[in-house]
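Just one protein chain is left out here, and the rest sit where they should.
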Amino acid sequence: MNTFGYAFRVTTWGESHGNAIGCIIDGCPAGLKIDEEFIRKEMERRRPGKAFTSKRMEEDKVEILSGVLNGITLGTPISMLIRNIDIDSKPYEEIKSIPRPGHADFTYLAKFGIRDWRGGGRASARETAARVAAGAVAKQILSRYGIKIYGYAKEIAGVKFRVEDYERAFEIAECSDIRCPDPEMEEIAKHRIIEAMKEGDSVGGVVEIVAKNVPPGLGEPVFGKISAYFAFALMSIPSVKGFEIGRGFESARLRGSENNDQIILKNGKIRFLTNNAGGILGGITNGEDIVMRIAVKPTPSIAKVQKSVDLEKMEEVDLIVKGRHDPCIVPRIVPVAEAMTALVIVDCMMLQHLIPRSFV
Amino acid sequence: MNTFGYAFRVTTWGESHGNAIGCIIDGCPAGLKIDEEFIRKEMERRRPGKAFTSKRMEEDKVEILSGVLNGITLGTPISMLIRNIDIDSKPYEEIKSIPRPGHADFTYLAKFGIRDWRGGGRASARETAARVAAGAVAKQILSRYGIKIYGYAKEIAGVKFRVEDYERAFEIAECSDIRCPDPEMEEIAKHRIIEAMKEGDSVGGVVEIVAKNVPPGLGEPVFGKISAYFAFALMSIPSVKGFEIGRGFESARLRGSENNDQIILKNGKIRFLTNNAGGILGGITNGEDIVMRIAVKPTPSIAKVQKSVDLEKMEEVDLIVKGRHDPCIVPRIVPVAEAMTALVIVDCMMLQHLIPRSFV
Amino acid sequence: MNTFGYAFRVTTWGESHGNAIGCIIDGCPAGLKIDEEFIRKEMERRRPGKAFTSKRMEEDKVEILSGVLNGITLGTPISMLIRNIDIDSKPYEEIKSIPRPGHADFTYLAKFGIRDWRGGGRASARETAARVAAGAVAKQILSRYGIKIYGYAKEIAGVKFRVEDYERAFEIAECSDIRCPDPEMEEIAKHRIIEAMKEGDSVGGVVEIVAKNVPPGLGEPVFGKISAYFAFALMSIPSVKGFEIGRGFESARLRGSENNDQIILKNGKIRFLTNNAGGILGGITNGEDIVMRIAVKPTPSIAKVQKSVDLEKMEEVDLIVKGRHDPCIVPRIVPVAEAMTALVIVDCMMLQHLIPRSFV
Partner (left out) sequence: MNTFGYAFRVTTWGESHGNAIGCIIDGCPAGLKIDEEFIRKEMERRRPGKAFTSKRMEEDKVEILSGVLNGITLGTPISMLIRNIDIDSKPYEEIKSIPRPGHADFTYLAKFGIRDWRGGGRASARETAARVAAGAVAKQILSRYGIKIYGYAKEIAGVKFRVEDYERAFEIAECSDIRCPDPEMEEIAKHRIIEAMKEGDSVGGVVEIVAKNVPPGLGEPVFGKISAYFAFALMSIPSVKGFEIGRGFESARLRGSENNDQIILKNGKIRFLTNNAGGILGGITNGEDIVMRIAVKPTPSIAKVQKSVDLEKMEEVDLIVKGRHDPCIVPRIVPVAEAMTALVIVDCMMLQHLIPRSFV
């Protein structure tokens, strides 16, 4: 189950401290011009080593090994490889037999009877670099159709950010160290992150993802609802504990008359007076903006003493997790959530035959 | 995409006002004794025609057409049929060309160019009866392993319900007209429903689903996370707009040190001091209770005047939706959400080889 | 694994002597006019009860339960039901514990630990009636594109039939009791069938299937080769033991210079001088006729004494299989093979976006 998608299928592979990570895109339309510089920029957006994030320095250079000839896709699998370079497994070796709270150490062991203790192995957020590479290809397809995906922090450490215009919010957030779209609240949020960091602690937040110009008719009846598919895609990102679309949990407190988006004619087209539904009715897009939010838990790797169990000795121990960690993963999850959103939309457009098998 | 599951695959079919609806279960282990009385009871739990719900009277009798010999499963597809009996399509005929706000009328049309206008067609919540039938088989499998699934309303019309013990909450809720687990708040919630109903309006709420005794090790790395799978399953239920697991959106506001569930030894087994994670780490179960919540929007069918567009004349009109509708769908979504939860767990247990291909 | 297809997905269900059998088509384009009379005729072509075939009398009436409104498909699952009427399980009851040679009795038991002993249960050729119903819908789609599928016996009981023109062969065969396209050899073949029948024995044969006007470009690289897909489809029919395409096994004896189909221009289009490849190169259609053959083993149910084992007593016994059986299944396999061929072509055309999601 390391493959995502039906028509545009992405398989990722690789452990955090192995030789490399990578992905295969199977089903990408032929005849697409691949902009490698755009892929590089997207990788850069997710890259660690910046303020408020992990100190691991990875160039994250994507090597395209197949599926592309003279910069044009062939319709065959696109294999992308990212070498793991700045690896330091030592801090992990000491706690090899002690599962870290909030991490998948215990559960991978419960599942497989063996686990890669080096930097979280397959469960590490490093795996998401491969998703961003695949998402960068998907975004290039979407840009042919004028579809834009905007992601930014909607809340960090309990500080809520105000957003009026999605596009502008995205632009502001891209200039912010913490992908905050609300300059008024940015310093307060940063302060809280720093405070937590000083105490060896971490914070979480909420990411909002918006997709504009998505055509109506995407998604499938019953089990293929695009809302369910988005939930599946975004909940598969490490640390995500909640998902909502449109007004989401808020809509549970509204009356039907408040929540329903009334239907109007605008320039001869069916449109909606409001967008409480977040662009989706009955699991199928209605042409309005897709608006989604995900809850990101605080980074589980903290420098505070925590209880755990040494599985070799089968005794309780006090654990302090060393290594290089993000005090707040929210800013780096933004490009990953955008990538997953792009994958879902491209996939649904291919299933609906709105993207061809070949652009030639 | 009317099929759900990898190893235990459920396909549903049927329109609200067609001849029948039904489902196929493919991959059910052989040698399972089918308790038809239990299926009947589960159908009864979802059935309309009770207080606070739609007036449609359906016996919802499940006819098993294949896959079972002398009450024992054969390992071959189990086909279950439910006839549609109490059908009244007239109220829908008048508004055939006018999409209802909050419904999938417009989006199905955008997708397929044609739609079954009779009672919502395939997008009707009637489809979920087939899910409950399949879920009743899944629950019978789970009961062999001591796994219990409890669902109830956690909030209705903005009234939050207090829950201390999941099992007790379930038992209380089962005796409540509105599946309320909190006797203190029940009357207030009912009052709000009645108030909305009197005004021709509707309300929403939150459903909580708990699974107990789920073994550790379920779910798959990366895209097969069981948390993502639950989200996919529950978001595929009509009217659901949000999903969270464990502390969910609340965890976004916690510090890492508060949110991490510390690890302890209990009777020689790895357990967790708290369960903020809702029983899942890295997308794989850790043996603690699975705790999830979904946001249910207010029923879109309301008796108030709403704006819409007559698609034949392409002009805006004022619409009043007639027909028989639930002022609050929350109580009836509970067994559906339980069914979907059961399907996910059985499927993941089969993928993990914890349920055999045959019980013989 | 009772589902076939990727975009146009058919799930069949049902046991030979159960209440009913049936199928679901998921992914059928919307807006297709369903010709129920054509479905009836296709069912009639497969029906038993004629000369040289089993005496079981089944009307095989197909009841469409969903997915169609006023004769037009909705894009939602089409559920089709066929009741089992003329059932006589008695001859099977006596040999409940004795697996029949050449049948799946032992292997189903090895797999599931339980089997439906009534008339072969799920392994019975009766299951193929549901495939013919689904294939009849697929053929209606193909007819919009001028694609024709012709099936007939190419050999029966060792008697080879000469075919010069595929269409004419089909027409002649449709008028023949044994679907023989070669009037000169028909009587010899019939004589051999009758001879075998008299001795309580059975014969096999070869079926040829041709698809004309199939567009180039169908099939997918590597594992999705349409030749592999056809092999998968046709080998899934009970009693089929071999598959070949184009010159098939004969091409293994040719030189490259004899076997290669040279490439020419014809009316400005790329065509081939010969068609040894059977319309497929590299697993992708080339626009020439698809020509395939399958080997059909002699019916395993024979009235002769055979050795078997009574599994209750675990002792060897002499077995004579009673019941109503076809001395030669070849004629009845023809429409089933055509149906499977139609399913593959429709599926590949949808994957290639040559058939739309909706005809509206």
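Lettered A, B and C in written order, each chain numbered from 1.
Everything that follows uses one rule, which is that a residue touches a chain if its C-beta (ideal position, glycine included) is under 8 Å from a C-beta of that chain, and two chains touch if they have at least 3 such contacts.
All values reported here derive from a predicted model rather than from experimental measurement.
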item: Of C:R83, C:H103 or C:K212, the residue in touch with the unshown chain; value: C:H103
item: Hidden-chain contact residue, picked from the options C:V296, C:A342 or C:I355; value: C:V296
item: Which residue of C:G31, C:G242 or C:P356 touches the chain not shown here; value: C:G242
item: Subunit A, residues in touch with the chain not shown (by the definition above); value: 1-3, 9, 11-15, 18-22, 24, 26, 30-31, 63, 65-67, 69, 72, 74-79, 81, 108, 111-116, 118, 121-122, 357-360
item: Touching residues (missing chain, whole complex) on subunit C; value: 1-4, 12, 99, 101-104, 106-108, 110-111, 122-123, 127, 155, 157-158, 196, 201-206, 216-225, 227-229, 231-233, 235-236, 238, 240-265, 268, 270, 272-273, 277-278, 280-287, 295-302, 304, 306-309, 311, 314-316, 352
item: Touching residues on subunit B - with respect to the absent chain; value: 75-76, 221, 352-353, 356-357
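One rule holds in what follows: only the chains that are shown with their structure count from here on.
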item: Subunit B against subunit A, contact positions shared by both copies (same if over half, else different); value: same
item: Distance between chain centroids, defined by C-alpha means - subunit A, subunit C (Å); value: 46
item: Chain centre separation (subunit A, subunit B; CA means) in Å; value: 27
item: Residue list for subunit B, restricted to those that touch at least two other chains; value: 1-3, 12, 108, 111, 122
